[in-house]
Every structure is written in C-alpha cells, then in structure tokens.
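A single structure is presented below for examination.
With one protein chain removed, the remaining protein chains of the complex are shown where they sit.
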Amino acid sequence: MLNFLIRRTVFMFVALFAVTVISFFIINLPKGDYVTAYIAQLQATGSLVDADEASNLRKFYGLDRPLYIQYLKWISQIVLEQNLGFSFEYNQPVTVVIAERLLLTIILAIATIIFIWIFAIPIGIISAVKQYSFWDYLFTFLGFIGLAIPDFMIALIMMYLFFVWFDFSPGGLFSPEFSQAAWSYARVMDLIEHMWIPIVVLGTAGTAQLIRITRANLLDELAKPYVVTARAKGLSEWKVIAKYPVRIALNPAISLTAYILPFLISGSVIVGVVLSLPTVGPMLVKALVAQDMYLAGGIILLVGFMTVIGTFISDLLLLWIDPRIRFEGS
Amino acid sequence: MNYLSKIKNKFFSDKIPEEIIVQEDESIQIATQRQLIWRRFKRHRLGFASSIVVILFYVVVLFADFLATSVPVHYGAARGFMPPQPIKFFQEGDFLSVCHVIGERNLESFRMEHTADCNNREPLQLFGKGYEYKLWGLFKTDRHLFAMKNPDANVDEWIHLMGTDKQGRDVFSRVMHGTRVSLTIGIIGVGLSIVFGIFIGSISGYYGGLIDSLLQRFIEIIRSVPTIPLYMGFSAAFPADWTINQVYFMITVIISLFAWTDLARVIRGRFLSLRDEDFVVAARLNGASTMRIVFVHMLPSFYSHIIAQASLALPLMIVTETSLSYLGLGLRPPAISYGVLLKDAQNVQAVAHSPWLFLPAIFVIVVILALNFMGDGIRDAADPYQEV
Partner (left out) sequence: MTTKNKLEKKSILEVRGLKTYFYTTDGTVKAVDGVDLDVFPKKTLGIVGESGCGKSITTKSILRLIDYPGRTIEGEVNLKGDTLKDSVDLLKLKQNGTELRQIRGGRISMIFQEPMTSFSPIHTIGNQIIEAIRLHSKLGKSEALEFAEDWLIRVGMSNPSQRLKQYAFELSGGQRQRAMIAMALCTNPDILIADEPTTALDVTTQAQVLDLLKEMQEKNGMSIIMITHDLGVIAELADDVSVMYLGKVVESGTIRQVFKNPKHPYTQALLSSIPSLATGHRERLPILTGTIPHPQARPAGCPFNPRCKDFIEGTCEVSFPNQEIIEEGHLVNCHLYNK
C-alpha cells in the first residue's frame, strides 16, 4: 500500500515537472521573446522603444541568461509567488486573467465526470447483465458512435440542430445578465441551467468508453467462480451482482477516469471554442494566435496540472476501493 | 492417491485436445494465421462493410483531382451559397446535363435566392476535359469524371454537386481535396507513429526490467498530459511564412509525436508475452542477433495487432488535424482539409440557411466511424480472445 502510494506520488511530481518543462518550452517556441512581443505591442500603440531600453527590459526579465536559468526563475516565481507572468493582451497578471475561467473549467470537468459516471455505470451494468438484449445492442451501437465522433463535431451538430429546431443558439455558460456578475445563488442556478449542453457534448465520448469498459469488465467478472459461489449461497440475483462483480468492475471505471481526464480537458478546449464557453479553451486559442505566450503557457501549465492531479486523485480512490492494491508488494 | 493424480493427467485430458476440434473441418487445419484472420474479419460484418467504405475514401485520396469538377480555390462572389445542383439524366437527347441556376437577391431579406432554370441546360461529359492537374504529381492530364461537353462553358458556373460556399467555391471539389489532405495526414502520421511505437515498444518489451519501467513511466507521463493544448501550443509557433507543405509536414510530425504511445503499449505487451516463447528462445540459442530476433521472429507474429492498432489510431489522427485546423491553428487557407472546411460551417446562421455547408462534417463522421469499425473488426479478427 505504502509502496503504491509512494510510487504514485513520485510519479505525480515527475509528471508535474514534465508539464512545467513542456509549458516553458512552448512559451519559448515563438521567434522572439517576451520583450519583442512587448515592444511590438508598444509600437502598435504609437510609442517607440529604443534598443537600450529593450536590452534593459531583457536584463530585467532575465532574458539574456541561458534558458535553464530562465526556467528556474520562471518556475520559482510560480512556486513561491504564484506568479505566472504577465499577459500583455489583457495588461494584467496571468493569474488574474484566468482565475475565473479556470474555476469554470474545473467545475465543468468535474460535472462532466459525474455525468459520465451517473450514466455510464448503470448502462454498462444493464448491458452486461442483459447481454445480447435489445438494450445491450442499442447502447453498444450508440456507444460506438459516441466514441467515434469527436466532441467538437457533436457540439457543431447540436448547435445546428438547436438553431434549426428551437431557433436558439446554445452558447456560453451564463445568460447575458449573469456573465459579468459576481457569484450569487442566482448565478449558480443560471450556470447549472446552461451547463448541461457542454456537459453532454463533453461527456459523450467518455460515457461511451466507460459503458464499454464497465460492460466488458462486468461480463468478465460475471463469469468468475465467486459469482457462482455467491449464487450457490442463496443470495438474490440483484444482490449477487451489486455486491460482488459490480464492485470489482468499478475499479477499471475509476482508473479509466484518470485515463479519460486528459481527453476530457483536451476536448473542453475545443468545445469551449465551438460553444463559446467562458472557459480557458477560447482564451488559449486567442492567446496563441496573439502570441501572448505567458498567458498561453500559463493555461497549458494549469490545465496539465489539473490533469495530473486529477489522475493522482483517481489513483487514491482506487487504493481506497480495491484491497488488492492495498496489499500489493506487502 | 498422489501417484494416481499424476497418472490421471495422462489419461484424463483436462482440456479437449486441439486435434479433435481440427479434425472436424480439414480446411481450418491447414489455414495460415493470415487466412484465419481474414476469415474472421470477413465474418465481422460491420467491420468488413466499413473497410469497403474506407477503401472508397482512399480512392478519393488517389483521384481527388479527377473527381473534383472545378479548381477548389476558384471563387466568385456572384456564385455564393448556391444550393447543390443534381445532374439530370436523359434530358432531350443529352445523357447527362445540368440546369442553369439563377441567383436573385430577395429585397426583403437581402438574401440570395436561387432557382434552377432547366430550359437553359448544358450537357455534361464523362471523362471530359476540365482544369489541368498532375495525377499523383507525375502525369499531366485534364480528364475529370464530370466535365462540360461544351468547351466554352465555364465549369465553375455550372456544376455544383454539393453547392457552393460563401465565396462561391464548389463544395464538392473542396471536399474531394480536403479528403485527400486530411486522410494523407492520417496515413503519414500513423506511419510515423508505427515507427516510434515499434522502436520504443520493442525496446521496452524486449529488454524488460529497468529500461521497460522507465519507458513505461515516460509513456504514462505523455498520456497524462492533455494533448490538444500542446498541439495548439506547438502549431501556434509555426512561422507565418511557412509554406503549406511545411505546415502540413510539421502538423503530421507533431501529431504522431504524441500518438505513438498506444501502439507502443500494444507492441510492448506482445513482446513481453513472446519473449519467453520457445521459438524466441530457440532463435536466441541459435545465436540470432537481437535485430534478427525482433524483426524476423517476433514482429511478424503480431503484425495483425499492429495493423489493428494503426487503423484505430488513424481516425484519431484525422480528428486531431481536423480540430487544429478548425481552431485556425493547423492548416490554414488556401490549404484545404476537413478542418478548414468545417471552419466554414462554424457560423450557425450560415449553415442553417445553406445546410450543404455541413456536408463536409458528414464526410468526416462517415470516415471516422468507418475507420473505427474497421479497426475494431481487425482487432477482433486478429485476437478474438483479448479483452476490450
């Protein structure tokens, strides 16, 4: 158990480190550095910057130092001061710019995972218990389609259908009157009202995948001798299934959550753009197009962190639910 | 009792011996691994039907210019948002012909309204002359599946099998070219992934131990990072002065940079299970080199798994390219790909009034579904006992 815990914790930190390196790499990818971009922006507004000032700025930001020093400086700022740099597009620190959007992204991701669980697990169980029934075939087929069609296409199709059928275009997470308002009960309710479309769009693929996994695992488990033992004991069919195989089939459901989390976050970026959600997705696209690299890098970093930490949490859940892992290696 | 238990193994077979099953059907006995897979795949109806669809799509890839009616970038504002025009059969002596479409602006809604005037028709010709192109970049030709019979008629104004977009470009021709670009990116990307995957997967699986666990952790890290933001980050850094071909190439490389992990996992798993098989041990004892053991003895025994995994990776590649181009971070106009075409379908109002702009989306969905079903069919055929 301790072994598993240590391994996963070490892995989490290594993954977090990898995310920081990749993010920093992306920040430094475009030609020219932060100062070049800054100067270009100043020039666009009419003010001129001479070469001396530019090199002073570079020194100030440490841009004349080797890359690894820059990385250390960047990472220590993040760790010590929670400072992700400055967004010149918004003229504000990155943390300020993305705070609310990141929160909404996290809320959306968690809500989607809950949605996936609520729908996929019961459907997967029904499909397995009633194997080869009409419902099994229906869900298997729908699952296939849900898995194959990318989220943003589903979003596009839904936008189109809503527009044609209800003459309404489903976008955003808030009604106009709440979009800039402070958090309140009414705003939360408004969010919940708007959130279901992106949740369905984002959750479809994950749901399909989880149905498949739950079904396959449960079928596997149902064929195992301990199920026969439980039946031979005189346990009712419903209890047999609920107590034994379902519990075991839940484990892959949890590990799968860790597996689909990156896809979910990836998808939420694009779906965010299609449905114009106030999440980090559209902001990332804008920042990348405008080469506002500290903002873009910050978003990529935080989104990566979210995924890695989410994976870690699901590992802990697995540890809690499956005794076999607890005893591993002991 | 103990010696009895030992003896029982001799006389009471615990399993039904293979040869008995085989005796039933002589042909199974002599079928090679490949024939068995092929037989199982043919029985997988959905997968088999899908593979035909996939083949059709790759025919489009090979003959995009031949199938396209007009140059996909030819625009004309006057021809904007024209609805699809069907081809008429056997009209007054012409085998194939198209009607003239008249556009008129409705002065109340300020929208163009199109009506077909079939008194004014132009005959079509199969395999006729159209715009000039190089087939596979090798043979110069100007033959097209559909062309105008009358050399004076401008094809841009006449044939609109799937209507036109806002700029009056022919959607059908654009879809043909988009198919070619998106599907080749998929194929090349999968090719690169296979190379990465085989390389890393075979090292990991063949050597095992520390190398294996390090590589596995490395793969896990790659998998635990959301890829789309990364792709976006990389492709946003492409210099603006890059040519279409450079962007095209880099996109492919970037996509396969992250997509090889699935393949590597499968290959590693196979290697691990094969490592101690008798034929591998025998090859090693015979003094075969590592390279020879890997490429001559081990890889061929699961090439079908590689094919299955590759055909499942293909749709993922296509979707990734489509997503990136859709966001404006992948291929950019004047390049044409599914993503670029879908970008035109971004405006819901435009699509609601000109639903044919959504046709590229249907192509994308069909090809993705077909590839998925086919990949699944191959996987089931290659390894009927594996878990999902």
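Lettered A and B in written order, each chain numbered from 1.
The rule is simple: a residue touches a chain if its C-beta (ideal position, glycine included) is under 8 Å from a C-beta of that chain, and two chains touch if they have at least 3 such contacts.
Worth saying up front: this structure is predicted, and the values here are computed from it rather than measured.
Here one chain is not drawn; of A:E53, A:E193 or A:E237, the residue touching it is A:E237. By the touch definition given at the top, chain A reaches the unshown chain through residues 131-132, 224-226, 228-237, 243-244, 247-248, 321-324, 327.
One rule holds for everything that comes next: only the chains that are shown with their structure count from here on.
Rounded to a whole number, the gap between the C-alpha centres of chain A and chain B is 27 angstrom. The part of chain A that touches chain B in the complex is made up of residues 11, 14-15, 18-19, 22-23, 26, 29-31, 144-145, 147-150, 152-153, 156-157, 159-160, 163-164, 169, 212-213, 216, 220, 258-259, 261-263, 265-267, 269-270, 273-274, 284-285, 288-289, 291, 296-297, 299-300, 303-304, 307-308, 311. Listed in rising order, the residues of chain B touching chain A in the complex are 217, 220-221, 223-230, 232-234, 236-237, 239, 315, 319, 322-323, 326-329, 342, 345-346, 348-349, 351-352, 358, 361, 364-365, 368-369, 372-373, 376, 387-388.
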